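Single-structure report; data block below.
Here the complex is missing one protein chain, while the rest keep their positions.
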Amino acid sequence: MDIIYSIYEVLWFALIVLMGIALIEGYFYYHFKFYARRWFFPAALVGFPLAAAALCRALGLAADPVKPFLWFLGSEALITLFFRHIVKGRNKLAYLLLAPAFIGLALLLVYPFIFEIYLSFHDLKLTTIMQWKNTGSLPFAGIRQYVNVFTTSPLSEVTFWALLGRTLWWTFINVFFHVAGGFTLALLLNNNIRFKGFYRTLLVIPWAMPQVVAVLAMRGEFHSQYGFINIMLVKLAAAYPILAGLGVGPVQWLSNYPLTTCTLINIWLGIPFMMVVILGGLQSISSSYYDAADIDGASYLQKLRYITIPLIRPVLMPAVTLGTVWTFNNINVIYLVTGQSGGTERADILVSALYKAAFTYNRYSYSAAFAIVIFAMLFFISVFYLKSFDAAKEER
Amino acid sequence: MKRIFSGVALALLPVILFLCSCSRPKSPLDASTIILWEQEDAQVAPYIDSVLAAFKKLPENKAIRVVRTHYQTEDLRSQFQSASLAGVAPDLIMCPSDTAGLFAVSGFIRPVDGLIDASKYNKTVIQAITLDGKIWGVPVSNGNHLMLFFNRKYSKTAPKDTDELFKFCAAEAKAYKLDFCMAFDMGEPFWLMPWLAAFGGWPIDNKTPALDTPAMRSAINFYLDLKYNRKYAPPECDYNCMDSLFKEGKTAFIINGDWAISGYQQYFKKDLGLGLMPKVSSTGLWPAPMVSGKYFMISSGVKPEKLAVLQRFMEFYTNRDNQIRQFKELQRLPALAEAFRAPEITGAEIARVSMEQISKGRPMSMATEMRAIWDSARNYLGLATSRKLSVEDATRKMQENAAQKISEMNR
Partner (left out) sequence: MNKEAAVYRRKKIVKYLLIHLAIIAFVVVCVYPLLRILSVSMRPGDKLISTDLSLIPAGAAFDAYVRLLKETLFLRWLWNSLLITVATSFIGVSLASTAAYAFSRFRFAGKKGGLILLLSTQMIPAGMLILPLFLMIMKLGLMNTYLGMIIAYSVSSLPFSIWILKGYYDTIPRSLEEAALVDGTSQVGAFWRIILPLSTPALSIAFLFNFTTAWNEYLVARVVLFSSKQYTWTLGLFELQGQYITQWGMFAAGSMLVTIPVLIVFLYSSKWLISGLTLGSVKG
């Protein structure tokens, strides 16, 4: 019975989502259709905000519909002007196609983002939190929190700048090996071999497994005495004394090389995803290019360099850019490997340090400023990425 | 085509308005419902539910509903904060005292002075929930302290002091071909504090950290000695590692908390031995584990008229019978002094040892400053025990860093 009810519930929600999309589409449709009419501007200013305020009221979002009405009035004026003077009815289809996706994103992310910015210019911490709850206002802090981000460090031994360097290095190494590993595997799998589907399914296991267990299982393999890796190293050194002479032997991974351990595990986790993306990308390359190259007698590496890599770029680039952003902000592995209660700070990157400030010391405003700084850095990195990608495209 | 589309969109609008307005969930919060959040391990849930059911059976509680929601420890903290800010906090939370300081300082929970008679409970368990002269929670159980577990296959009795322990490690442990004589989570400062006390120190002195002390240096040197000179303890071993070593019979002794008792009893049956953490022979002092417990805390958002119901509920939950039943089912020591002395508890061997260990322990401070102390202690303990820093430098930095973090936190 419960099960039937849950199906009903989800179908119901899907329907609500669909209706929401229809609503958005209808809204923009009318703007496109009538934007140039003289009556439209006043009509829109009256009609849409009223409807929206009524919707708010019906949903119980606001007890007092006047304030939202004013908000909607303002935004409606902006939107109508935007349609009248900038969009001018062009590219109707493009905007209609984009509208639901972007309104969804705005709903989910704009409010939190504004919230973080608000916090970062104020002072929310343990002792002011009740004041905030009761009065809704906080002491203004100006840019003090931002100054603190750069001048103090949330960690004991590592400065902000060292932490930044470490984070960049961590991101670079991870993304590099994700792409390199994924590319190799995808190329291997793209041959006409047997059991391809079977291999492919097994190879995505690190991605498919729940990350927590995957990481904890891998962590066990790095144990200094009972982990698979050290047992192999010991056996190797025993079998080939020369290697032992070169320094091959058991390593205390977790206490002496925590960041290396995290990196190795994270690389292991990330390769399958890149492999799938690249494999899909390889499908977009027409075999006729290779046939032509074969006739010219091109070698395998030449084909790789001049056909595969350039043609796979449009698909690879978003994966690399987003991979960079995700890796920069990814603390799952670090958190799980170095111990859940905070662990050693020798494996901390910016984000894990940020979480310490936010959740261990409840310095909300400081961590909000910190998050905004991270956001800004990532923003510039990715704009730079995209620019260089565009440049490469033009070159071609 | 286009006309149909726009017509459909228009027609849908009122439909959506109507549907949304009736699909809104009704608020379950009312005066006769007690919302309780807890963070217990999964095997504790049946016990809690049974107490809740018994509470409801009483005639005066017919109209009362208790809704229990489980969160993980960290989630409970963040959700309780969020919910308090949004004004929808649960009435009660049941959790250990380490987050209590945070909730008390930020004003999310209210003191329980006047609601309970503090003298009915054990002194340490009340001390651990006292901050700035106020009591912030109602104790449900007493404990959360570390003690020595041993495998009776290897050792018949617990060693009284470290000399005895080391003698065993040097002779019998070798004969049994154990991987290690003893193991405990040497990376977590919680395991360091009892030893620190045995060398004459304590990490916090009325809200100021006391980490750069000779006692701390001796405690860390004691660790180094165990790890590198005597090699009685594994060089790298966390909680899960010591747990596995002990369960697989590869180590004779581990130090673990009272929370692990029932699990080990099930696993080892008669082979499980329980003892006090051994006295440090060089100083003649006993290690003093940190003692706290589980507590009910009351949200500051609770309306005054609901307090009476909550008071009745908490009194029922911690009455003598339930405290004794809690011990029988979960091996948790009562916080109620009357139950603490009951024959059911003093008669049981395990409880006797556990109580004796508590009497050697000290209350864990609920001051928010402890967070900074845990954090810097963990970091520099790690650096010192992996020989990245000398012991002197480590303790000095530990102190400086804790002080700095406290000032940043309060600034």
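Letters are used for the chains, namely A and B, taken in the order the chains are written, and counting of residues starts over at 1 for each.
Here is the rule we use: a residue touches a chain if its C-beta (ideal position, glycine included) is under 8 Å from a C-beta of that chain, and two chains touch if they have at least 3 such contacts.
Every value quoted in this text rests on a predicted model; they were computed, and no experiment measured them.
Only one of the listed residues, A:66, A:86 or A:242, touches the absent chain: A:86. Touch with the chain omitted from the figure is made, among A:76, A:221 or A:348, by A:221. Residue A:279 is the one among A:52, A:279 or A:337 that touches the chain missing from this view. Looking at A:138, A:325 or A:347, the residue that reaches the missing chain in the full complex is A:325.
For the options A:113, A:146 or A:257, the residue in contact with the chain missing from this view is A:113. Contacts to the hidden chain, counted on subunit A, fall at residues 2-3, 6-7, 9-10, 13-14, 16-17, 21, 59-61, 86-87, 90-91, 93-95, 97-98, 100-102, 104-105, 107-109, 111-113, 115-116, 185, 188-189, 191, 193, 196-197, 199-214, 216-218, 220-221, 223, 225-226, 228, 231, 268, 272-273, 276-277, 279-281, 283-288, 311, 314-319, 321-322, 325-326, 329, 351, 354-355, 358-359, 364, 367-368, 371, 374-375, 378-379, 382-383, 386. Counting the whole complex, the residues of subunit B in touch with the unshown chain are 24-25, 39-43, 69-70, 72-73, 75, 78-79, 81-83, 85-86, 88, 96, 179, 239-241, 243-245, 247-248, 250, 257, 259-260, 263, 267.
One rule holds in what follows: only the chains that are shown with their structure count from here on.
Centre-to-centre, using mean CA coordinates, subunit A is 35 Å away from subunit B. Only residues 12, 16, 19-20, 22-23, 25-27, 29-30, 33, 51, 54-55, 58-60, 125-127, 129-130, 132-133, 152, 156-157, 223-226, 252, 254-256, 339, 341-345, 356, 359-363 of subunit A touch subunit B when the two sit together in their complex.
Residue ranges of subunit B in contact with subunit A, taken from their complex: 5-6, 8-10, 12-13, 15-21, 23-24, 74, 77-78, 81, 84-85, 87, 102, 105-108, 179, 187-188, 234-236, 238, 241, 368, 371-372, 374-376, 378-380, 382-383, 385-386, 397, 401, 405, 408-410.
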